[in-house]
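A single protein chain has been omitted from the complex, and every remaining protein chain is retained in its original position.
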Amino acid sequence: MTSASETVKIGIIGSQFEADIHAASIAMGRHGEVVAVASPTPGNAQELADRYGIARAYTDYREMLADPAIDMVTITAPNRLHCQITLDAAAAGKHVVCEKPLAMTLEEADLMIAACEQAGVHLFYAEELFFTPKYVKAKEMADQGAFGDVYLVKQSEMHFGPHADWFWDVEQSGGGVFMDMGCHGIAFCYWFLGRRRPTAITAQMGTYVHTDKGRGEDHSFAIIEFEGGVIGHLEDSWARRGGMDDRVEVYGSEGVTYANLHMGNALPTYSENGYGYAVEKAPSTSGWSYPVYEELWNYGFPQEMEHFAKCVKGLATPDSTGRDGRVVQELLLAGYQSAGSGRKVELPFRPEGVVKPIDLMFSPLAL
Amino acid sequence: MTSASETVKIGIIGSQFEADIHAASIAMGRHGEVVAVASPTPGNAQELADRYGIARAYTDYREMLADPAIDMVTITAPNRLHCQITLDAAAAGKHVVCEKPLAMTLEEADLMIAACEQAGVHLFYAEELFFTPKYVKAKEMADQGAFGDVYLVKQSEMHFGPHADWFWDVEQSGGGVFMDMGCHGIAFCYWFLGRRRPTAITAQMGTYVHTDKGRGEDHSFAIIEFEGGVIGHLEDSWARRGGMDDRVEVYGSEGVTYANLHMGNALPTYSENGYGYAVEKAPSTSGWSYPVYEELWNYGFPQEMEHFAKCVKGLATPDSTGRDGRVVQELLLAGYQSAGSGRKVELPFRPEGVVKPIDLMFSPLAL
Amino acid sequence: MTSASETVKIGIIGSQFEADIHAASIAMGRHGEVVAVASPTPGNAQELADRYGIARAYTDYREMLADPAIDMVTITAPNRLHCQITLDAAAAGKHVVCEKPLAMTLEEADLMIAACEQAGVHLFYAEELFFTPKYVKAKEMADQGAFGDVYLVKQSEMHFGPHADWFWDVEQSGGGVFMDMGCHGIAFCYWFLGRRRPTAITAQMGTYVHTDKGRGEDHSFAIIEFEGGVIGHLEDSWARRGGMDDRVEVYGSEGVTYANLHMGNALPTYSENGYGYAVEKAPSTSGWSYPVYEELWNYGFPQEMEHFAKCVKGLATPDSTGRDGRVVQELLLAGYQSAGSGRKVELPFRPEGVVKPIDLMFSPLAL
Partner (left out) sequence: MTSASETVKIGIIGSQFEADIHAASIAMGRHGEVVAVASPTPGNAQELADRYGIARAYTDYREMLADPAIDMVTITAPNRLHCQITLDAAAAGKHVVCEKPLAMTLEEADLMIAACEQAGVHLFYAEELFFTPKYVKAKEMADQGAFGDVYLVKQSEMHFGPHADWFWDVEQSGGGVFMDMGCHGIAFCYWFLGRRRPTAITAQMGTYVHTDKGRGEDHSFAIIEFEGGVIGHLEDSWARRGGMDDRVEVYGSEGVTYANLHMGNALPTYSENGYGYAVEKAPSTSGWSYPVYEELWNYGFPQEMEHFAKCVKGLATPDSTGRDGRVVQELLLAGYQSAGSGRKVELPFRPEGVVKPIDLMFSPLAL
C-alpha cells in the first residue's frame, strides 16, 4: 500500500473528454498523481500527456498495466470495454476506477467485482454525484431531518448530446442517454436514500430529436421504487439545447429542497462577442449564457478522485464501489425492459443472454 | 343571447375556495356578472354573497336554476356532483362552466356533453391553464417556432394539500392529487400540443405523507404519449411543503423554455413578523416567503371567465369545452389503471362499471 | 364630464415608441378610447392610426385640440415640447396626460400645473411605476408592516439606449439617462415612502459607453434623502447590454424584499433560431433570452391609463399628477447640480435661468 506521504500513481485509460476530467481532477488533489495514459489511437495519449505533464503515454493499455509503479488505473474507454480492461487491471494487481456505467451486463459486472476481490484490489465506481458539493449539502440536510421523512428524490441531467462518436453507436455504448446519464440518477437516488433496496422500476424513453444519429434514446424518464415505499425520479436528455443542466430535488413530509447545479449556480452573463468558456456543452458564449465557476470542483470530480486515492492509501473507506455500479447495472437493464415492455419491472431482474442493455428495449423479454 | 352591451348573468354553485375564485375573477371582467350563489350548507352562500355583493343566495341550486335571469352557472361543487348539476342546468337552459375534473366517469362526461348539446347551451370546462399568461407566452413562442419541433411538454403543480374535506374523501372526489391536479397537466399538454391525439399513458402514484387523511394518492407522475411520438410529463403533489408551486417546461429540437409561476415570479421576501398574504397555500408570511402579485390574473382565472362570458355573447369561440374535459377524463381513468396495473395503458380506454377513477388503481382491470 | 357609461375620448400627441404604448394600453381598458393621433412628421400619425384603428390622424396637434369630441390628450413628444403642448391643451379645455419627465425646468412645471388648474382640467403625470403590479405588491407588503420601518427603497432601470434620436440630443431631451429614467426612480421612491418630503440628493453620473452619440450621461446613480432620515437609491443606465432590466428592493428594520421585473419574471428560454418577441430592447431572440409575458400589463401601462380615464369620469381620485412631476423635476435639477458640483444638494432647490437640467451638470451653480 502507498504510504500516507506518497501519492498514489495512477494511469488513465482513454484520452478524450472524460480522461481529461480525470487528469485535471487528480491534479487538483494531493493524494494521487497521474503518471501514465493509454489510448489506442496513435497520438491521442501523448496529446493528453503533453497537456497535463504526464510522464508516459501508451497506445496499448496492457503495456501500462505492466508497469509496477502504477497503483491504480481509471477507465474512460467505451462502455463495452469496461469489463475486459477491469479484468486485465485486476490481474495486473492494479486498483480500478471504472467510469459509469459499470458494464454492459450483470454478468460483466459480477465478473469485474469478483476479479477485483480475488486480486485484492479496489473496484471503485466513478459516480461523482456522491461528491457533488451542492448535492452533498442536500443529503446532509436530509440526514439532519430537514425534510422529515424523505419520500421522493429527483435527479436530472440534460444537454444536447455527448462528445464522442461511440456514445451514439449502441453497439459500443450499450444504450442511449438512459445508459449514459440515467446511471447517474439511479446511483444518486440509491445513495441519497441510504442505499435503500430498490424494488421496481418504470421507464419511458424515446428518440425524439437525434433520429439521424443512431438508435439510442435521447430523452428518458424512470421512476424507481425503493423498499419502504419511497421513490426516485430520473430525467435524462441528449435533446436539451443551451448547455449542460443538472438538478436535484428532495421531497419529504416536513420539507423540500431544490439544488440546481447550473442555472442555479451560474453568473447569468451577456456578452456581445463572447469569452473563453461558459459551461460544458454550451453552444456559445455570446449573447446570454450561464457560465459556471470551478466546474470540476462543483461537480465533485476532484473530491471523488481524491477519495479513491485516499482509499488506496488506507485513509478512507470506499464510498462508491463496483457493488454500487452493479445495483445501477441491474436497474439500467430493468429500465430498458420496462421501456420496451410498457410495464413496471420488479427486482431482482437477472435477464440472461443480454448483450447490451438497450436490446431489452428493442426486444423486451416476455416476463 | 345576451347582447354585446349587457353582462352575462352568472350563478355560482358552491361557496368555498373555488367559488371565491370564480366570484373574484368574474368581477374583474366586464362581460360577466355574478347575480346568484347556491350552496347547501346554511349560511355559506350568503357569506359569499355578502363578500362579493351578489344579489341572491340559495341553499338549493335548483331554485337558482329556476331564475330566468340567469344565463350561465359555474359548478364548484364536489366532483361527484358535477354530472347531475350539469344535467339540471342544461335542462334549465343554462350555459355551464364546470370546474375540473369534469366528472367521475366517461359515462358521466358523455351525458353532460350530450345534455348541453341537446339543450343548445355551452358546456365550458374550467381549465385556467389555457389562459395563464406566462404559459400562453410559452405556447406563443412554441407556435412561432422558437423550439423547433416540440417533443416534450412538462407541467407540474404542487402544494401540501387542498382546503376542503371532500377532496380527501375519494368517494366524493374520485381520487387523490392526480384527479385533483393531474387533470390540469393532462389538459395543458393536450392543448399545448395543438390538441394532438393522446395514444397512451403510464402513471405512477402513491400516498407518501398524508396516509392518515384518506386513501387518495398524494404524489403522482404520468407520462402521456401523443400521436407523432411527442410526450407530456405531469407531476402533481399534495405533499410539497412551503406553498403553491406550478411550472411548465417545453423541449424541442431547437430550444427549451422554463416557465415558473411562483418561485420564478415572486418577490422573494424576508419579514420578521409577517404581512397580509403571500401566495395560495403558503404556511406563513414570516421568515422568507415567495409572495406573488395579482395571483388570480397571473393564474388566468379572470381571463378564463371573461372568455366564457364572451362566448355566451357570441364574441368568441369556445377554447375550453366539455370535450376537452372528456379527453382529460379518459386519461385520468387510464392513468389510474396504469398506476394500479404497473403497465402503460393504450387509448382509447373505455372501462365499464367504473364508479370513480381511483377504483381503477385499487382494482385495475385485467386488460 | 364623461358619463360613467361612455368612454373618455383621447388624442395621442406623438407617434413613436411611447405613443404606441399609450395606444395599446388604452385599448386594453374600458374607460378610455383613442380617437385621434397627431405627429408632425407626415405619415407617422396615420401609420399609428392604421395600426390601432384610430379614427383621425393629424400632423398638427393644435388641429386635434380643436376637436370638441376629445376629452383628454396624452403627450409623448420630446421633453422640450411638454410645456407648450400642455398649455395649449389646457387652453383648449383638454385634460392632459404628460409623459415623464414633466418638463425641462421648474418654471415650465409651474406653468403647466397652473394652466391646468385654471382651466379646470387634470394634469396627469404618466409614471407607470405607481401601477406596476409587482411593485404595487411590494408597497402593499410595506404598508402592511412586512418590513417594519422602511429605511431604504432602491429602484433601477437599465437598457442599452433609447429608440428615438431626440433622446440623445440633450437640447431636445434635457439630459441623458438620469433625465430619461432617473425620473422613474425619483417618483417611485417618493411615492413608495408615502410622498415623504425629499430633503437632499447626491448624484454621480458619466458617459461611459455612448461617448459617440451625444453629451448626455449614460449611467447614473442618485441617493435621495427624505424627511425622517429614510433614503432612496436610484441607478439608471443606457449602457447595459442584453435587454431591459427593471428592479426594486425595499429594506426595513424587520424585513427586505426583491422585485425584479425582467429576469425575475421571465421564461428563461433557449432558441436556436429565435422567435417573435422577447422583451423591450432585447438584442436578439436566438440563443438564451429572457422573454416576458404581457409586457404592457406587467409594467402597469394599461392600469395607469385606465386610472386616468376613470379620474376624468369621476370614478377615481388622481394618483399621479403634475405635482408629483414637479417634485421629480426639482430632484432632476438638483441631481444634475450634485453630479456637476460633486456635492449633496439640499432642497428646496430653485435654480434660475436654467434652460435644461443637464446644464447644471455641465455648469453647476456656485451654491
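Which chain is which? They are A, B and C, in the order written, and residues in each are numbered from 1.
In the analysis below, a contact is a pair of C-beta atoms (placed from the backbone, for glycine too) under 8 Å apart; a residue touches a chain by one contact, two chains touch by 3 or more.
Please read these numbers as outputs of a predicted model, since none were measured by experiment.
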What chains on display are touched by the one that is not shown?
-> A, B, C
Among listed residues A:G43, A:P68, A:G145 or A:G228, the absent chain is touched only by A:G145
Which residue of A:Y270, A:F301 or A:F349 touches the chain not shown here | A:Y270
Touch assignment to the omitted chain, from C:A27, C:L152 or C:L365, lands on C:L152
Could you tell me which of C:Q155, C:S173 or C:T202 touches the chain that is not displayed?
-> C:T202
List the chain A residues touching the unshown chain?
-> 30, 133-134, 136-138, 140-141, 144-148, 254-259, 264-265, 267-276, 285, 291-294, 297
Chain C positions in touch with the non-displayed chain are 149, 151-152, 200, 202, 204, 206, 208-209, 219, 221, 223, 229-231, 233, 235, 237, 239-242, 251, 253-256, 342-344
Identify the residues of chain B touching the omitted chain, counting contacts across the whole complex.
-> 241-243, 263, 268, 270-272, 283-284, 286-290
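One rule holds in what follows: only the chains that are shown with their structure count from here on.
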Please report how many Å separate the Cα centroid of chain A from that of chain C, as a whole number.
-> 54
Cα centre of chain A to Cα centre of chain B, whole Å, reads 41
Can you list the residues of chain C that touch 2 or more other chains?
-> 268, 270-272
